[in-house]
Every structure is written in structure tokens, then in C-alpha cells.
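Of the protein chains in this complex, all but one are displayed in their positions.
For reference, chains read A and B in written order, and residue numbers begin at 1 within each chain.
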Amino acid sequence: MTTTTDPVTPDPPVIEGRGNPLRVVARAIGTIWSEPKARFGVILLTAFILLALFAPLIAPYDPHDGSFPHSQDGSAAHLLGTTGVGQDVLSQLIWGARVSVSVALIAGLLATLVAIAVGLSWGYVRAFWGEAVGFIVNLFLVIPSLPLMIVIAAYLHSGGLAVIVLVVVVTGWAWGARVLRSQTQTLRSRDFVTAAKFSGESPSRIVFREIMPNMTSLIVASFFGAATAAILAEAGLEFLGLGDPNTVSWGTMLFWAQNSNVLLTGQWVQLFAPGFMIALFAVSMTFINFGVDGLSNPRLRERTAKR
Amino acid sequence: MRYFWGRVGLFVLTLWAAVTLNFILPRLMPGSPADAAIAKLSQNGPVSPAMRASIEAQLGVPSGSVWSQYLSYLGQVVHFDFGVSYSYFPQPVSSLIGAALPWTLVLVGSVTVIAFVVGTLLGVVAAWRRGTVLDTVPTVGGQFLSAFPYFWIALLLLFFLGYVAGWFPTSGAYSQTATPNWSLSFFGDALDHAILPGLTILITSFGGWIIGMRNTMVNTLGEDYVTFAEANGLRPRSVAMRYAARNALLPQFTSFGMVLGGVVGGSLLVETVFAYPGVGLLLFHAVTNQDYPLMQALFLIITVSVLIANFLVDILYGVLDPRTRQ
Partner (left out) sequence: MSLLTVDDLSVVYDQGHGRAVEAVKRVGFTLEQGEFVGLVGESGSGKSTLGYALTRLSKPPARIAGGRILFDGSDIAALSIEQVRTQRQGGFAMVLQSGMNALNPVRTIRNHFMDVFAAHGHVPLGARAARAEELIAKVELPASVLASYPGELSGGMRQRVSIALALSLEPRMIVFDEPTTALDVLVQHAVMNTIRQLQATEKFTAILISHDLGVVLEATERVLVMHDGVIVEDAPSRRILSAPEHPYTRMLLSHYGDPRAAEVSVPGLSRRASGEVSVAAPTTTPSPRRAAREPIVVSNVSKVYPARRRGAAVRAVDDVSFTLEPGMSMALVGASGSGKSTIAKLVTGVERPTAGSIAFGDLRIDRLHGRRALKRLHADVQMVFQDPYAALNPLHTVEYILSRPIENFVELRGREVRMRVLELLETVGLTPAATFAGRLPHQLSGGQRQRVVIARALASDPQVIIADEPVSMLDMSLRAGVLALLEELRENRGVSMLYITHDLLSARLVTDRIMVLNKGVVVERGDTADVLQRPQDDYTVRLLDAVPNPARP
């Protein structure tokens, strides 16, 4: 070997993807950050996550504490007033972030994992059962999901948050699976995938190391899409009384507000505030999605880094 | 023709799958929905053997062969016989649905068509005037609005336009003093009641159409056939509509099916807020009263309606895209 006589072995180049996963995440956030609309989304989402994490420190009262005067308007002691059973609305709003945000993120994450598993294997394997999977996915896509959720939740007798997460995942994975599948099919026929087979790579390595990294933006987009759908669905189910009415979440706040006829008593803040939080949370994720395009395009990534 | 029959086949298959899913669902659930239903029903008086058999076929009982239950369930579906509701005892489920369905079909159907047309047109304008105010306002605004919960928009409209401003009636599909007939005055009354729920569905659904159309048309504007049409000196309106928009419309139709399910789901919530006597409100009542036969039948009807709408859109797509005819 001629190179053995040559001492030039400089800093070994870092191999892409084998690096620290934290670095990968940090770079992804950096890419998203460079798009102003997405930056707005990231700031909002971070604020919500902080609110949920530090709810006990931020909230002025215990959200279950019903010892205050009933149905008060906003005052210095209770900025957003009190509920019909004498709980502080602001404290409920802050504590509600915990349940609502975590349900959205967990359900979104699970739905995305199912979508990745189904979408990638369905897209990569060319076989008859691909058609069968396709039929099932399409069925889940066209069946209106909210009625399906309502029916499942009704049978399960308001089993609480786990049921809601389950229902949201069952009805929410199909969209992502379809998008990821068609992208997988496109990538599968690319020469670099054939080349990887010639390099002796195993199917799982081809799927996860060659194909999947090229779909990062789609995966992230489908996660935020699923999380948005999840928080809207959660709120819808709880608003209909299909959640556990004793948990404090934005959906159950709306349920109680509606049941105590706050529109008639004029305490519309109790309806407005939780709905606004849900909308804002959904908006934050919609806006992050403006910035995910650059994630699997090294050229875009570079261009944004130079800015 | 090949495309048409392919779609018909797929439609029939999907229909069968949806009907079967409806059969399997209660049988997968813990406990026995059928026993619960029969218990509920017996509170209203003695349960006849025929009613019992009907409920067992629909919701499943531990005894009896699943196969024979499935066959008699299919028989019921074909005859629109969904048993008796016990929350509205002794009304049959089919007549309850028959009364509620037209309200939903007209409301959701017409608003969906309006939202599709308006949203798509705004999307065309946004793509054609990319980067201008005509682009950013509808796109960003549409993103904003489609992130809002349906029922929350409904509540806001109800409060501000209904209670505070008093411009529109706050509940029902027509005034309590009116009786449904084909007169112009009743029609006006019904329209008055439909505005707030309709507006809610419109606001929350048309953003998706704007963004979908805008994004696909931005892509088609970059296609060679658009450049070539410009090179041939076609009028800008012709390039925009017949070349760019016409081709961007096709994916818009393909995504219609997926979006429709969401719109229908959302309008169910809207109906409950406005106490609009459609299938959504009925479903809400069925769920709160654990009226399983009614709930089960409603789910089937809603699903089948969406499937039919999808099928019609598929056929329309075939007409619009010459490539499906080859």
C-alpha cells in the first residue's frame, strides 16, 4: 500500500449521520429557525412546552380548588375570573396546557411512528400485500375520523386520556402513511438505492439509512400535522363530554363552560380562552411546517446557513 | 371506461369494508354493548324477541355464530332496518336518521362546494400573484383559520353574532313557530338559521383549499408547458387558467376525499353547538344517552355518505383528466 508510506492522514472526516444525535436535532432546529414564519412557530411551541412544564410555578392557584366565589368576572385576584363551581380560570388554563400539549405531542408522535412503519415498508416492498395495505390505508383516509373517534370513545365509556390518545392514533396515522409511502416509492427507484444494494446493504439499512433521511422534512411535517389533528380531536372529544371531565384540560374547560351556559351568563372568556390556546398551539405547528422543507435538502440547508 | 369501472369496483369494495367495520367495531369493544342496549331498552317496557334479535345482530352477543349474525346484519343494512332507538323510544332508528339527514346534506354539501370553489379561486389568484398581498393574506390567513377548532369558531360566532349582536338565530334549523313546508317564507327562515353554522364550516375549511391550490399551482407554473404557452404569446389569463390552474386542479380533486372526511367531522361538532337538527346533533344525543343502535347506524350513514361523495369526485376527476381515459 502506497499510502502507508504517506503520513498524510489528517483529521478523519466525520461521517454523516453517525454523529451525535443531539447535533442532528440542533441542526434541524437551526434549519427551521432560518425561515421567519417557522421561527414564529418554534417560539410559540417552546412557550407552550415551558408553560406545561412549569405549570405549578406559574399558576396562581390549584386548578381543582373550588373555594372561590362562583362565576366571578376577571379581577386582580382572578385575572380571568372563576368558574361556575368557583375555580380559578387562569390556573385551569395553565394546568390545562399539561394535558392538552402532552396528549397532542404523544398522540402525534405515536401516529407518526405508525405512519413511518407502515408507509416505509409498504412503499419499499413490491408485493401483493402492498395492495391490501393500500386498501386499508385508503379506507382509513376516507372514513370520517371524528365520527369514528366518537363511536370508539363512546364504547370505551370515557376511559380518560389513554383512550383519547389511542383513538387519535388509530384515526390519525393513515395520512402520514400514504404520504411517506409515495415518497418511499419515488426514492426506491432512484439509482442511489440500487447502488446501496450493490454495496451489499441490508434492506433495513437501505430503508432507514438511505431512504428515510431523505424524507426528514416529510416526517417532521407529518408529525406536526398529526399533532395538530390530535389536539383538535382531543378538544372535540372532550367538548362532547367523551373525555374524563375531572381532568383539567382545555377541552374539558370548554365542556364545563358550555354546560354551565357561560354564553348566557356573559362569562364568554371561559369559552374564548381555552379555545384560543388550542388554536394558538395548532397555529404554532402549522407555522413550523413552513420551515421543514430544508431538512432533507443539503443545498437548502447550506443556503440558509449562510444567511 | 376502464377507469370508470375500476372506480365502481373500488367503491363497492370500500362500501363493503365500511359496512363490515361497522359490524366488527362493537364486537371488539370490552363489555357487551348489546347487553347494555337491551338492558336500556327494557327500561322502556318489554323487549320483543324480534327487537332482541335485531340488536344482537347489530351489536353482537357472546352467544350465536358470528357468521349468522353477520349475514342478518347485512340483511338489515340492505333494508335500512336499524332497529328501534331507546333514547327516542319507540321511534325506529331509520326514521330518525331520515329526518336528520337532509338538513346535514344540504348544509354541509352546499357549504363544502362553496368553500371548494372560493378557496380554489383564491388559491389561483395567490399563485398567479405570488409574493404580493394577494398571495400572503389568503395563504397566511387560511393557515391561521384552518388551525382553529371548528366548535370554537362556532361558539365565537354564536356568542358575538347570535347573542351579542342578535343578528342571527342561535339554535335550530328553523323557528320554533314555523312548520317545515315548501313556502318561500319557510325557506328564508331556514336560510337565516343556516347562516351561522354554514359560516363556521366555511371559515374553517376554505383555508385548506386555498393553500392546496396555491402550492400545486406554483409548481405547475414552473412546468415547461406554461413557459411554452408564454413563448407562444398566449394571453396571460389563458396561461393562468387553461394551462397552470387547469392542471393544478387535478391534485386538488384527489385530496378532496381526504379533506371531506374532516369537514364532515367538524360539521358534526358545529351542529351540536347550534343545536342544528342534523345527523351530528343526533349522534351527539345518541352518544350521551348510550343509544348504541342509533349511534351505530349514524356512523354507517355518515361513512357511506362520505364514500358516495368521494366516488362522485373520483368520477369527475376521470372526466377532467384525459390520461385516465387512455
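Here is the rule we go by: a contact is a pair of C-beta atoms (placed from the backbone, for glycine too) under 8 Å apart; a residue touches a chain by one contact, two chains touch by 3 or more.
Computed from a prediction, not measured in an experiment: that's the story for all the values here.
Undergrad: Given that one chain is not shown, what are the shown chains it touches?
TA: So, spelled out: the chain left out of view touches A, B.
Undergrad: Please identify which residue in A:S100, A:T184 or A:N214 touches the non-displayed chain.
TA: Touches the omitted chain: A:N214.
Undergrad: Among B:L101, B:L121, B:L134 or B:L234, which one is in touch with the chain left out?
TA: B:L234
Undergrad: Just the residue numbers, please: which parts of subunit A touch the chain that's not shown?
TA: Residues in contact with the chain left out: 1-4, 8-10, 12-18, 190-192, 194-203, 210, 213-214, 296-299, 307.
Undergrad: Using the touch rule from the top, list residues of subunit B that touch the missing partner.
TA: Answer for subunit B: residues 2, 223-225, 227-236, 238, 242-243, 246-247, 250, 320-323, 326 touch the chain left out.
Going forward, only the chains that are shown with their structure count from here on.
Undergrad: Approximately how many whole Å separate the CA-defined centres of subunit A and subunit B?
TA: 25
Undergrad: For a test of understanding, state which residues of subunit A touch subunit B in their complex under the given definition.
TA: Touch residues, subunit A against subunit B: 37, 135, 138-139, 141-148, 150-152, 154-157, 175, 228, 232, 235-236, 239-242, 254, 258, 263-264, 268, 271-272, 275-276, 278-279, 282-283, 285-287.
Undergrad: Can you list the residues on subunit B that touch subunit A in the complex?
TA: Listed in rising order, the residues are 13-14, 17-18, 21, 25-26, 29-31, 33, 140, 143-144, 146-152, 155-156, 158-159, 163, 257-258, 260-262, 264-266, 268-269, 272, 283-284, 287-288, 290, 292, 295-296, 298-299, 302-303, 306-307, 310.
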